[in-house]
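Reviewing the structure listed below.
Here the complex is missing one protein chain, while the rest keep their positions.
Let's turn to subunit A:
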Amino acid sequence: MGTVGLDRATSAPARSKALRDTGRALGGALIFSLPMLMTMEMWWLGFAMDRLRLALLLVVCLPLLILLSRRIGFETTRAWREDVADALFALGIGMVTSAVALVVFGAIGPGMSVHEIAGKIAIQVAPASIGALLARSQFGSERRGEEDRQESYWGEMFLMAVGALFLGFNVAPTEEMIVISYRMTPWHAVALVLLSLFVMHGFIFAVGFRGGTELTPQTPWWSAFVRFTLPGYMLAMLVSLYILWTFGRTDDTSLEQVITATIVLGFPSSAGAAAARLIL
């Protein structure tokens, strides 16, 4: 993005590009984080959740953004420091967007402690900054060619993890997520695991041919299933568990209940992982 060039180039085109990039990033942050900005459980989590876990979430967010910037950047021969700058820029945009939206919604205001305000903004930063970073691949006119979108196996896995994190984050804070798991029997859970795998495989098979993966119509279904769907599902489950732990949903809770909640969150997460190529 042109932001790192701000101090170097002060010409009018450079300025307008920087402005356009910032506008795109703000739009992306807003679109990606609006569902969460307008969810009251997210506000509650902002002041109730464990501070160390909140800090860890931000710490995890930065390398994720850097890698994401590297994956979806326009130029393939970018320097790492540009990706770092992009990631920091996205983080900043995420914070500004969250803060402004929360003030306008009256979710933060006078009479609240710094602890509460900081928490409410911080928890929104992860999805908002991912949105800010993705904005250029979504809104950008300079989409990379199909050739450039070819991914290595590990790059594919990384995108899956981001997709899982993104969709998982969207639904994880809501109370419905755990209520569903409370109402389920083990048989419901089995059915949901199978359904998640089925949906995931459908996405991977359909989307895989379009992009640059090594999946071709000649690839036998079981080969793609073992190499992409199953690892993708395992990733989505791990990401789901991490999100649940971050939100304190695993505290003082039995293993059985943790597993069921992870399976429930794993459903949207796995769909997000499989559709990552479409979203990201």
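Note that a contact is a pair of C-beta atoms (placed from the backbone, for glycine too) under 8 Å apart; a residue touches a chain by one contact, two chains touch by 3 or more; residues count from 1.
By our rule, contacts and distances are computed from a predicted model.
Novice: Absent chain per UniProt: "Beta-ketoacyl-[acyl-carrier-protein] synthase family protein", "TIGR02588 family protein", "(2Fe-2S)-binding protein" or "3-isopropylmalate dehydratase"?
Specialist: "TIGR02588 family protein"
Novice: Check the options A:Ala189, A:Ile204, A:Ile243 or A:Leu265 and report the residue that touches the missing chain.
Specialist: A:Ala189
Novice: In the full complex, which bits of subunit A touch the chain not displayed? Write them out.
Specialist: Those residues of subunit A that touch the unshown chain are 150, 152-154, 157, 178-179, 182-183, 185-187, 189-190, 193, 197, 214, 226-227, 230-231, 233-234, 237, 252-254, 256-257, 259, 263.
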